[in-house]
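Excluded from the complex is one protein chain; the other protein chains are retained at their positions.
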Amino acid sequence: MPRPRIATASLAGCFGCHMSLLDLDEGILELAELVEFDRSPIDDYKEFQGRCTVGLVEGGCANEENVATIREFRRCCDVLVSVGDCATMGGIPAMRNLVPLDECLQEAYVDGPTVHNPGGLPPGDAEIPRMLDRVYALHEVVHIDWHLPGCPPSPEAFQAALTALLSGEPAALPPGLIRYD
Amino acid sequence: MTSPHESRVRDICRQHGSDPVRLLDIARAVQSEFRGISQQSIDTIAAEVGVPRVTVEACVSFYSFLSVERQGEITIRLCDDVPDRLAGYETVRDAFVHALGVPLGGTTADGRFTLERTACIGLSDQAPAALVNEVPVTGLSSDRAREIVESLSRHGDPRQLVRKLGDGNNAHPLIQSMVRNNLQYPGAILFSPYNRGEAIRKAVAMSPAEVIRAVKTARLRGRGGAGFPTGMKWEFAREVEASPKYVICNADEGEPGTFKDRVLLTERADRVIAGMTIAAYAIGAAEGVLYLRGEYAYLLPFLESRLERRREDGLLGSGIAGKHGFDFDIRIQMGAGAYVCGEESALISSLEGDRGDPRDRPPFPTTSGFRASPTVVNNVETLCCVTRILEEGPATFCEYGTPQSAGTKLLSISGDCRLPGIYEVPFGLPLREVLELAGGESAAAVQVGGPSGRLVGTSEFDRRICFDDLATGGALVVFGPDRDLLSIVSAYTEFFIEEGCGHCTPCRAGMPAMHDLLERVRAGRGEHADLDRLRELGETIRRTSRCGLGQTAPNPILSSLEGLASEYEARTHEAEAGMRQSFDLDAALQPARAVPGRAPAHL
Partner (left out) sequence: MSESFTFYIDGVPVEAAPGMTILDAAQAAGIWIPRLCWHEELEPFGGCRVCTVKMNGRSCAACTQPAEPESVVENDSVALREWRKALVELLFAEGNHFCMACEKSGSCELQALAYRLGIAAPRFEHRWQAREVDASHADVLIDRNRCILCARCVRASRDLDGKNVFGFTGRGPERRVAVNSDARLRDTDLDVSDRAVDICPVGAIIRKGVGFTVPIGARRYDGAPIGSDVESANDELESANEHTEGGAAATVRQEE
């Protein structure tokens, strides 16, 4: 029987959730026995290799590339899990949602006290993904099956959620694992 | 050093006895004289009245007719209620904006004009309408808007805008208004000829308990909408052993689309005052307050004169109608633009000079109301009914209506009908027949009871106007077949968001969330599941809100989801599997496209 495939990605996040996943310590070896990692920064696959049972995505959508990625994850994964506070509610990147985009860019690239930018314009190369008007939680862009909050979610939360999901059960975990910090 | 401005503010406080209970009156007076209540005036008032400054600020920031920023010498408050929108509000607004050169909410550079929008001002039958300072102007058009600005620029006197006086007492020297009564269908009870003093004389010939029994026998229920039995309310207040007690007339009709009390106060003011006096006799009150909504300030001098005439006639004051020991008098409290103050406990907060935040019940006002004393709050129309019951006896009153709903009901009808105005109909009349009377037969939907009531579709037109079927405070707004009903639902939802006091979570935070979902559906970006979300959230708000405003605020959406489900379903769509229909990438990228220096994308 083929092992279930897992894909992961980090969008507008800090990779802290991936670090926490790796913090399973020796548990990561057990996990590697149970599953096949597909597209993920852990194995450096940039494209999906096949259909996946579970997609774990940290970070929210801050730009058009994030949107394209989460949509592809939705198309390629049976179960999609929003991982961490940035994915579930926008998190730290969403602090910019309180300020209009043009003001954010002006401050970051033109007016900020440490900025040296003789051109006086925000970077505008066509290769740079355009930013969205605000940072969106993942469930605002695609349907999400489960949420794993936390900044980051604890290794125990990952363990519990993955154990449940891989045995085809609802990812209902013991009390005490919901954390927003 | 005290500036002349501040010493005048201090004088205003002293004219009101520097009494914290009169804070709203003080604030109104300062606003009217100085066109705003500056930070410094707030300090002065707080010091003079002896309350924390933040208490004064809390009050000033609550009422929409009060402002910290200085307004122009003339404030034009354009009514932005649904009937006004149906009648061309937008073109009138644009004409004012253009003629004055300021946006809504703006003040002209010369400090002469402020332009604002406001919720229903009780002139839905002659919409679009506006208040220019306190003067109502009706039947507006874009031409008329330009004329108004031009004429005010010349003479600066809003009263000169009145060219043709309205009918009845609208032409009275103390009113002199262009407002029309539009009394399309006067019934046998409320608008019957009035013989001043008759009801009081009959009342004082009875014992207070007998008066209450008469009101109970007539099966009178409150006309404001909730329908609480009036006799029972009086009995509760009577039974409390406390002194003083108060009678309050709720003339703060703010339910959008309602204007019946305006006409009663204009044409049957004496009957209202008599009703208060009878209530006072029944419960043992010596003081009464008529809480008049700020929008009806143009009626104030007239109403004061009616009170004065009754004092002269021995129908107010001491020993009323010759009854030794029956002393009662009434003062008028002006509101300042807050719908929620129509809720009786909020009205009491407002009367005490506070923000108009509703209060927890129990205790009910009949136990602990105005100044923590037993208080009866009755609607204008209810009090007119009381007078009539005493005049003619309960039996005559009960000849009209149904067993559960005795008497008649005043309806304020506006919107898409040929004969907008006031209708006094016996309870139990089917909605369809009401629409026929008003020339609204082609209606596709009717908002019955204002936004807090129910949006009724054609399938429900055989329902009857009465407490046990279509209960209503009396506002009927008629919508023809070409109207976008969801835009109307949206407007009414916005109304509740603006008028909520903000005290409790469900109404304050929940209504904006409902509005978001509704707008999503209206924009074609809603999923079918959004309709369930609306129903669930609406139910939560209805069941957990603290006062009547919050409990009814979801009604425009909930009732239309029931009666007009197809309007919603036609606009919901399901996105590609797993995607969210609500997310609009193109719109989300709009601000980024506007950032300068961006090379064209090749993605």
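A few remarks follow.
All chains are identified by letter, namely A and B, in their written order; residue positions are counted from 1 within each chain.
The definition used in the following text is that a contact is a pair of C-beta atoms (placed from the backbone, for glycine too) under 8 Å apart; a residue touches a chain by one contact, two chains touch by 3 or more.
All values derive from a computational prediction rather than experimental measurement.
Put simply, the missing chain touches A, B once the whole complex is considered.
In the complete complex, the residue from B:P4, B:P52, B:P103 or B:P173 that touches the missing chain is B:P52. Considering the whole complex, the residue from B:L115, B:L537 or B:V595 that touches the absent chain is B:L537. Screening A:I92, A:I128 or A:L166 against the full complex identifies A:I92 as the residue touching the chain left out. Counting over the whole complex, chain B has residues 39, 42-43, 52-55, 57-58, 61-62, 338, 340, 355, 360, 362, 497-506, 508-510, 512-513, 516, 529, 532-533, 536-537, 540, 543-546 touching the chain that is not drawn.
Remark: the residues of chain A touching the chain excluded from display are 81-82, 85, 88-92, 94-95, 97-99, 134, 137, 139-140, 143-149, 151, 157, 160-161, 170-181.
Operating definition for what follows: only the chains that are shown with their structure count from here on.
Rounded to whole angstrom units, the spacing between the C-alpha centres of chain A and chain B is 50. In the complex of the two chains, the chain A residues touching chain B come out as 64, 67, 71, 74-75, 80, 100-102, 105, 119, 121-126, 129-134, 136, 139-143. Residues 578-580, 582-583, 585, 587-603 of chain B are the ones that touch chain A when the two sit in their complex.
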